[in-house]
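Written below as structure tokens is the structure these notes are about.
The complex appears here without one of its protein chains, the remainder shown in place.
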Amino acid sequence: MATFTELLSYDNDVFRAYVFWSTILIVKTLSMSFLTARQRFKNKVFANPEDAGPQKAKVKYDDPDVERVRRAHRNDLENVFPFILVAFFYVLTNPEAYLAINLFRAAVISRIVHTLVYAVWVIPQPARGLAFFVCLGSTLFMAFKTIVFFI
Amino acid sequence: MATFTELLSYDNDVFRAYVFWSTILIVKTLSMSFLTARQRFKNKVFANPEDAGPQKAKVKYDDPDVERVRRAHRNDLENVFPFILVAFFYVLTNPEAYLAINLFRAAVISRIVHTLVYAVWVIPQPARGLAFFVCLGSTLFMAFKTIVFFI
Partner (left out) sequence: MATFTELLSYDNDVFRAYVFWSTILIVKTLSMSFLTARQRFKNKVFANPEDAGPQKAKVKYDDPDVERVRRAHRNDLENVFPFILVAFFYVLTNPEAYLAINLFRAAVISRIVHTLVYAVWVIPQPARGLAFFVCLGSTLFMAFKTIVFFI
């Protein structure tokens, strides 16, 4: 059996793909803050009196455009961190490289699509649902494999 | 002193228990999405107009049943990821196996109980408070041990 030292190595294509795609996904998640700010400035709606400033923008919590981006961001928090943590454990099960790397790709690309159809273009369902389930399915599959391996 | 390579190993019972229990806890956290969806469909209350669909379900943000599950889910985000990250660092301090493994077990089981008493059965306090503090206490204990070791 490959040791974890061999698996957590630059020479392991699976681990290298894991770090690359995870970092891409975190940058995507961080970019949600800018999407939220863009909606706040466009609609002049802020959550804090000190942000509304002298131009007397509104302080409110239910602007539909702002809340839509915030829901997309929260959905990222709920799904992106589980994916990254479980995928790390999954790398330790020494998975078949082709399968593992494509699971990472599919999950990350589906989360980017999720953001586009939820918070940028507002595409009708089932676009968002499908994007959501690709990443969730990938994470649950890896979690199952990890549990079976480490039980 | 054991090297980190020896600690991050399949032969280390503590690390194996860490991966197993962390993955269980992530699956539990992911399941909150299904609990939320169940309440949304039961009460016909959605957050997005495109989800309400042709059956003209309501779009609102303050349904008590939906929001209860969402608070339980958010509480998971606030406590589960800190536990998993700190427990990883704690494994590197080479803790006594019996203590470490039972800290992991207690934390994960208490978060499952937290979900049951908060979002499934709605049990009166102090059930939820106790479940909350078992995981938090376990995490803070491990954080303290980690800080002392790595300072």
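Going in written order, the chains are labelled A and B, and every chain counts its residues from 1.
Simple rule for what comes next: a residue touches a chain if its C-beta (ideal position, glycine included) is under 8 Å from a C-beta of that chain, and two chains touch if they have at least 3 such contacts.
Computed from a predicted structure; not experimentally measured.
Asks: For chain B, which residues reach the chain that was dropped from this view?
Replies: 1, 3-5, 8, 62, 67-68, 71, 74, 77-79, 81-82, 85-86, 89, 92, 122, 124-125, 128, 136, 139-140, 143, 146-147, 150-151
Asks: So which bits of chain A touch the chain we can't see?
Replies: 5, 8-10, 16, 19-20, 22-24, 26-27, 29-30, 32-33, 47-48, 50-51, 53, 61, 73-74, 77, 81, 84
The rule is short, and it goes like this: only the chains that are shown with their structure count from here on.
Asks: Nearest whole angstrom, what separates the Cα centre of chain A from the Cα centre of chain B?
Replies: 18
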